[in-house]
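Below you will find the structure I want to go over with you.
What you see is the complex with one protein chain gone and the rest in place.
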Amino acid sequence: MPRDSRRLTGPEECFSPYDFCCSAEKKPGVAISDCMEVDNARTDGRISSQLRPVFLRAGVVSQARGSAYIELNQTKVICSVYGPREVLRREDFSLKGQLTCDFKFLTFSCKQRRMHQQDEHEKDMAVRILEAMESSVCLHKYPKSQINIYVMVLQNDGSALSAAILASCVALASAGIEMYDLVLASSVAICGTQMLTDPTAQEEDAILDSSEKVESAGITTMAFLPSVNQVSAVSFDGQVSLDTLKQSQQVCIENCQKIYQVVRQCLVTYAMEKRKLKGR
Amino acid sequence: MAEEIRIVQPKEYYKRFLEKDVRPDNRELAEFRPVVLNIGCVTTAEGSALIKIGNTTVICGVKAELAKPDADQPKDGFIVPNVELPPLCSSNFRPGPPGEQAQVLSQTMADVIADSQCLLSESLCICPGKLVWVLHIDLVCLDYDGNVMDACMVALVSALRNTVLPKVTVDEETGDIQTDPTTRVPLQVTCCPVATTFIVFDNKLLLVDPTREEESMATGAVTIVTEGDNLCSIYKPGGTPLTENQIDNCIERAFTHGREVCRLIEDTLLSVDR
């Protein structure tokens, strides 16, 4: 690979110091059982159907048209929206507005350092966010223009996709982009018969690359439009039976409805603040 | 009406304010914006800090990795600072590799670390010739409202001061590497360089801590980096020529500001338990 001439670079080969921990402390891959303590309590003390507290705020980036910051305990995501603005390349002209999304994990946001360039996983996440948002935005109202969503994960402690979708939705709404409905999102980790709401990074890792073979394990993330009661996107990683999948989706919808109040409250507060500023 | 003049005739708009020695955001010419500092906000990084100067926001994370040292400098670790100005922080930036401004900022950060000697690359040595630390220091601007240089510098120093590394040992005979994540060693950061930026408005007035709008109208800029009673850098890349007295004046003010910022960093560090 050619070295990056636009950045300062260190040596070509680097290793994470945590790869050399004593073998007794950490095995490759975390066992699922590690995440669950007795009495069905999770390591962070939640019960399986409990969401983490959501901190949500709109209008955090002064330069952007709309922006949002969300915290699910240690998962921290910032999002800003620019546009509608002129399409850069003439070939991209269309009568329907276009929505783009850029997603990036900051280099220090995960346990292992990430690269500066966007990798496949991040591109995939961007597409998933875009698919969740696209059906809700009234794109026909923005001919010949584009709306850009930029999402950055400052720290990833699980459920980054649902946090990113929530942040994008609040950012779009605060930018005054016309939408049919809010887009809410929630994740559920399936592990055997257990449904873990809003999984942490530890739980996600345990389920996705577990060394033990589990009959049914996976993570469902669902984007839900609460007022019209419709689903805009579902993404699932893993292997479960159809019934379990349906069941997990039901859990997701219930959780989305719990988050609805938080998102509403956040947007109302933002609108009030903005009016107060204008009134001055 | 005022807002329309601001967009159509920004220079005129500013002149009206500056005639009365006040800026549109109610600051005096030599007044800094309020600073909010949050140290240790990202726990996946070995060290981190988030700074807000007015609206300008910069987050800095330090990620430590291991590598073999260069053959000609067997004792020197690697310090790799990089500044990112992503499209998220302002509409002036486009997605893709870092632009000229980001590259200049990255280089300036590297230069300041070298000039001030706040972190010596020798202090990152684990086993000479075999293993050294690589510190990836990534600074990301989250909100670009001017004076990113000063913000980056505070974030950089705070994050370095916050950095703790796990204890790593190399077995003399076998060459095996052992990490003990329970024992944590802080970095040896010896000093606290602080940058203070001034811009020249309309070839004569000096404004401190400029906003984005002020920067776009500036005819020149001076950044002075102080460290205690010493100067680390005077960086005036072209622009309106200034007299010696004007620059001396800037240096004096930079020293006062430097001490204030150092105190802020110390106070914030004390309140962080880690």
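Going in written order, the chains are labelled A and B, and every chain counts its residues from 1.
Rule of thumb we're sticking to: a residue touches a chain if its C-beta (ideal position, glycine included) is under 8 Å from a C-beta of that chain, and two chains touch if they have at least 3 such contacts.
Methods note: contacts and distances are computed from a predicted model.
S.K.: What is the protein name, per UniProt, of the chain that does not appear here: "SKP1-like protein", "Exosome complex component RRP46", "Phosphatidylinositol glycan anchor biosynthesis class H" or "Integrator complex subunit 11"?
M.R.: For the chain not displayed, UniProt's protein name is "Exosome complex component RRP46".
S.K.: Could you tell me which of B:130, B:167 or B:236 touches the chain that is not displayed?
M.R.: Selected residue, touching the omitted chain: B:236.
S.K.: Just one of B:84, B:143 or B:227 touches the chain that is missing; which is it?
M.R.: B:227
S.K.: So which of B:67, B:104, B:120 or B:272 would be touching the chain we can't see?
M.R.: Reading the full complex, the residue touching the unseen chain is B:104.
S.K.: Footprint of the hidden chain on chain B, which residues?
M.R.: Counting only chain B, the missing chain is touched by 100, 103-104, 106-108, 110-111, 114-117, 220, 222, 227, 229-244, 247, 251.
S.K.: What does the interface between chain A and the hidden chain look like in terms of residue numbers?
M.R.: The missing chain touches chain A at positions 5-8.
The rule we apply is simple: only the chains that are shown with their structure count from here on.
S.K.: Write out the stretch or stretches of chain B touching chain A in their complex.
M.R.: 41-45, 48, 55, 57, 59, 61-68, 70, 78, 80-82, 84, 86-91, 95, 97-98, 103, 106-107, 110, 134, 136, 138, 140, 142-145, 165-166, 168, 177-181, 212
S.K.: Using the touch definition from the top, list the residues of chain A that touch chain B in their complex.
M.R.: Going through chain A, the ones touching chain B are 4, 6-11, 13-22, 25, 60-64, 74, 76, 78-80, 82, 85, 102, 104, 106-111, 113, 116, 148, 150-152, 154-157.
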